[in-house]
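For this depiction, one protein chain was excluded, whereas all remaining protein chains were kept in their positions.
Up next, subunit A:
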Amino acid sequence: MSREGYVNAALIAGLIGVPLWAHVAGEPFTITLATRAVIFALAAVGLNLALGLGGLVSLGHAVFFGIGGYAMGILAFHAQTYTPMFPDWLNIEGTKSMPVIWLVAVVSSALAALVIGLLSLRTSGVYFIMITLAFGQMFYYFAISWRAYGGEDGMSIYLRNSFPGLNTLDPIQFYGLCFVLLCAALWLTARIARAPFGLLLNAARQVPHRVETVGLDGQRAKLVAFVISGAITGLAGALFADLNRFVSPTMFSWHMSGEIMIFVILGGVARLFGPVAGAVLFVAMEHVLGDLWDHWHILLGLLLLGVVLFARGGVIGLLAGKARTHD
């Protein structure tokens, strides 16, 4: 096993061991923190596919995170108030079932990513960053003005949604669910990176004109990557809303987009476990330093500066050395 393999295995072991210890020791808050880290990691695994492999610097991934969150919020709201959705033309009931909510979250964020990607991919570089940011802000202000679903105040969901066979209100069970989904997303992105599609996407990032001259469509590859990326981040949004039992427009805010990007950069862009390392480190800092000092973001900023200037491979790069071209 390579050094990076050991680092990844250690991360997985920590994500299994620490919550289990907290469960046995009766520290539910630690489990909640771990759940938060795992959900953030999932959101960042989504972004890493677009950013790391596709080179698409999206500052609008909060759109998908928010869509996932609102998919959960809206479905659960109608279920808990026993009101139909779209009463005038389509009488659909809400639901408290996680699998259904996830499906809706994934499909709707993938659709949003398709539309946003089709428009944004006509640009590149700083214009791409700006147009994705603009989409993010559009969704943010739309959510603020959407009175039916809480407007600026957001809305609370009283009971966590259900999953067949599990008691999702038990912190360790909900954590396990999120952890399994994270592993599935990691497995998916690892497979994609090694598949023909990954080779194409990787080349389209580095030498777009080469890709065209061997008869392949690099732009379409980037679009597909952006859609898968948005869908994964959307799923994370649904879980995040379920963790907090609350959704609000802040899930759409550009701070959120920035944070997802920070997870990726902190952990290591284009490294499979980079988003996991980044999210864990972020949540740990938020908890430990945030308790000590209100202005802990200054330290986060310094750390980020250090990573960008001196350790481009992020945490994974520091621990595991340079990326190996896989075989």
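Operating definition for what follows: contacts are C-beta pairs under 8 Å (C-beta built on N, C-alpha and C of every residue); 3 or more make two chains touch, one makes a residue touch a chain; residues count from 1.
To be clear about the criterion, contacts and distances are computed from a predicted model.
Novice: With one chain of the assembly withheld, which option in "Peptidoglycan-associated lipoprotein", "ATP-binding cassette domain-containing protein", "3-methyl-2-oxobutanoate dehydrogenase subunit VorB" or "Malonate decarboxylase acyl carrier protein" matches that chain's UniProt protein name?
Specialist: From the choices "Peptidoglycan-associated lipoprotein", "ATP-binding cassette domain-containing protein", "3-methyl-2-oxobutanoate dehydrogenase subunit VorB" or "Malonate decarboxylase acyl carrier protein", the unshown chain carries the UniProt name "ATP-binding cassette domain-containing protein".
Novice: Return the single residue from A:P87, A:P196 or A:G321 that touches the missing chain.
Specialist: Considering the complete complex, A:P196 is the one touching the chain left out.
Novice: In the full complex, which of A:L47, A:I144, A:V211 or A:L300 touches the chain missing from this view?
Specialist: With A:L47, A:I144, A:V211 or A:L300 as choices, the missing chain is touched by A:V211.
Novice: Consider the whole complex, including the chain that is not shown, and state which of A:A221, A:L300 or A:I316 touches that chain.
Specialist: A:A221
Novice: What does the interface between subunit A and the hidden chain look like in terms of residue numbers?
Specialist: Per the touch rule, subunit A residues meeting the hidden chain are 191-192, 194-200, 202-203, 206-207, 209-217, 221, 224, 323, 325, 327.
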